[in-house]
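Of the protein chains in this complex, one is absent; all others appear in place.
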Amino acid sequence: MLRTYVGRWGLIVLLAALPAFYVVRDLTHGYQAGFVHGHAVVAHDLSRIGLNVVQGLANGAIWALIAIGYTLVYGIIELINFAHGDVFMIGSFVAVGLWGTLGIGLSTGTAGIIGGLILTLIIAMAVTGALNVLIERVAYRPLRNAPKLAPLITAVGFSFILQNVGLLWRGGSPQSVDDLINQGNTVFNISGVAIQRGYILAVGTMIPLVIGLGWFISNTRMGRAMRATAQDPEAARLMGINVNQTISLTFLLGGMLAGAAGLIYALYQTNIWYFQGFKAGLIAFTAAVMGGIGNVRGAVLGGLIIGIIQSFSDNRLAGGEWTEAVVFGYLILIMVLRPRGLIGEETREAG
Amino acid sequence: MTELRGGDRGWDELRAQLREWRAAIDRILPSWWGRGVAVLAIVIGIVLPFAFSSNSGFIDATIKALSLAVMSLGLNIVVGFAGLLDLGYVAFFALGAYSLGWFGSDFFFKAHVHVGVAGVAATETGIHLNFLLILVAAAVICAIAGTIIGLPTLRLRGDYIAIVTLAFGEIIGEVAVNGTDIHLGGGMTLTAGNLGISAVDLPYFPGIGHFNLLELRPWYWLILAILFLVLFVNVRLRDSRLGRAWIALREDEVAAVSMGIPLVKTKLQAYAIGAAFGGMSGAFIGAYFTTVNASQFQFGFSVLILSMVIIGGIGSIWGAVVGGLLLGYINYWLLPDVLNNAPSKIGLNFQLTSVQFGIYGFLLVLVMVLRPQGLIPERRRKLEMTGAIAPEAGDSELAEPVPEMNIGAVE
Partner (left out) sequence: MSVSENGGALMEAQHLVKEFGGLVAVDDVSIDIPNHSIVSIIGPNGAGKTTVFNMLTGLYKPTAGRIALGGRNVTRMRPDQITSLGVARTFQNIRLFGAMTAVENVIVGRHARMRAGVFGSIVRAPWVRREERAVVARARELLAYVGLRESVFDQLAAQLSYGDQRRVEVARALASEPKLLLLDEPTAGMNPNESAALTQFMRKLRDELELTILLIEHDMKVVMGVSERVTVLDHGTKIAEGPPDEVRHDARVIEAYLGTAA
């Protein structure tokens, strides 16, 4: 049987396998880069790879934001917030709903759209933050001393409730939404790779949020309280930290980021669906674990990596049919071979 | 009489009063009343179909509910007895159903295998095994699959087991959907994806003939027989050396292995046996619905079965049955047939079936917060779930940096 000791480099090799395969293939075998005079043009450069990577980073930014939520919560109470993905979904739904309420549409002027989106972002983040805090109060706090099974089950229950809310709100099929920012517009080119607005939106929103969160955790009193509680709740309590409040704050922050991710998702994918949270949740959780659960930088790293893997799988490997299986396959591999992920610490959960 | 004052005080006193009444009732009843009720239930179970017409809608719902109860019993072994939170149980439903699809239909049309079948099934191409053999095949395939799925979880605890099993469930679901792309040679594929394998054989027993979908009673007794078998195995295992080993591992892995309980073997046995039951029920469901369709195998199903185990009473055998029947009836009868239009009667614009899973979710939350031990509590689980006994006790000394504790997982 496989030895459990794969090590960080082993994991990196495994993760890079899929992209590396296609890099080699593109350079040697070439890929079809279009038609000229009815003949297929075969290129042997890396621009298709580049495109895949950039797309992956854009999606990955969304997963990163959601993954941070998982990792923050896990870091502080050692529980997987199963409903987190669905909070993300609600974020998308709220965002799209707000566009209607605020009257932002395809015909609104640029200033209006930007202003409206910023407002939407703030409100959506507030709503999802509050929702996450609510879930903690109802599903987790009463069961703090129960076996770990119990809060996990309530979280599953909540996940289903939220999904049903989404189902009732906008029906069972994916719904397309207004492409408010013309996300497909190419803004500029980097050596043959077209950088679309959507990519910039995704990565560009993620970066300040992550930096902001990082600053908050390192430099504020409440951020320090979060770190202390994550390290040792009992000691934190003895030092006068209000553990309950700190936990609620953690959920709030995680929820807010999920809300932001929801808005970005709606703008970028121009499509929302009640079931998107379930899928996104599992992908983001994989990302969190891959990076190293409990570690915010790890969540971002994991999100981006998963995004890239997903991009390769979607675009190269039988058109996205098997992507889910690929991602989950990686999840299982990580759990078996290196549960602490790329930059995480040894966790007790892993035995 | 106790005065009930407002707020929490009132609740506590109410609960105390209820406990008193319950204790009084327990004193009056003879000690064998539990068993008596069980026997009565079994008898009623056997004669029930005679009280209904042979194609009654109620019997139809009961058959479906019973098949889910079998699943619930299977999952109860994994989650309830062994304490391994399996969120991917739908995988065994799928594999069991596909066992029927593969070995009881024309799907593998290049083969010509016929064992113990008659009529159309005996002359058609494909693999056609007698339904009992298919049940065995389903059990074996699922036992192997359960072992494979269980292996990666052995070193993990708690939530991580849930996620890994969930991931497996999703992977198998995806394979089911995309199985049309997996070619086995000769034009045959692994599955029929979302179109489904539809011409599955009806069960046939020499002397009884073929089942058909107008006469529900034989189906009913078949699933009832399967239920009794599974019940029997459950009861025997619970009070056995293996059953105790599961409880010990659940309570304190370190102490359990130190007492001589082999961790890997014991946990895998739970996965395998639980999976086998799921597979048998899956094969039955495939036959009863006459189709094996990839869209049947979604995560929601895993949660439905888990809900049955939890609401019924985690770890309790009768709880699993009651939970299975209860949610089965709600799922197949109460919601779609009886209450579906209730919201529109009060002016709301939706049907109850569309909030089905939201209702299950709500029930899960409710049960966990109010009565985590479920409807029919199992003695020990009740203590664990209500916090009377601290779970995962005493791992302080062995919780120092211990990444590679040699509890015997694979290496």
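When the chains are written out, they are named A and B in that same order, and each has its own residue count from 1.
Here is the rule we use: contacts are C-beta pairs under 8 Å (C-beta built on N, C-alpha and C of every residue); 3 or more make two chains touch, one makes a residue touch a chain.
Note that the coordinates shown come from a computational prediction; the quantities given were computed from them, not determined experimentally.
Engineer: May I ask you to name the displayed chains that the omitted chain touches in the full complex?
Structural biologist: By the stated touch criterion, the chain not on view contacts B.
Engineer: Which of B:Ala121, B:Val164 or B:Ile247 sits in contact with the chain that's absent?
Structural biologist: Answer from the full complex: B:Ile247 touches the omitted chain.
Engineer: In the full complex, which of B:Ala256, B:Met280, B:Val303 or B:Leu352 touches the chain missing from this view?
Structural biologist: Considering all chains, including the one not shown, the answer is B:Ala256.
Engineer: Footprint of the hidden chain on subunit B, which residues?
Structural biologist: 232-233, 236-237, 240-245, 247-248, 251-252, 254-263, 269, 273, 379-381, 383-384, 388-390, 393-394, 396-398, 400-408
Please note the rule applied: only the chains that are shown with their structure count from here on.
Engineer: Enumerate the contact residues on subunit B facing subunit A in the complex.
Structural biologist: It comes out as residues 83, 85, 87, 152-160, 162-164, 166-168, 170-171, 174-175, 177-178, 181, 299-300, 303, 306, 310, 314, 350, 354-365, 368-369, 372, 384-387, 391-392, 399, 401-405, 407, 409-411.
Engineer: Residue numbers of subunit A touching subunit B in their complex, please.
Structural biologist: Within the complex, subunit A contacts subunit B at residues 1-4, 79-80, 138-139, 142-143, 145-154, 156-161, 163-165, 167-168, 172, 278, 282, 285, 318, 321-322, 324-325, 328-329, 331-332, 335-336, 339, 346, 348-351.
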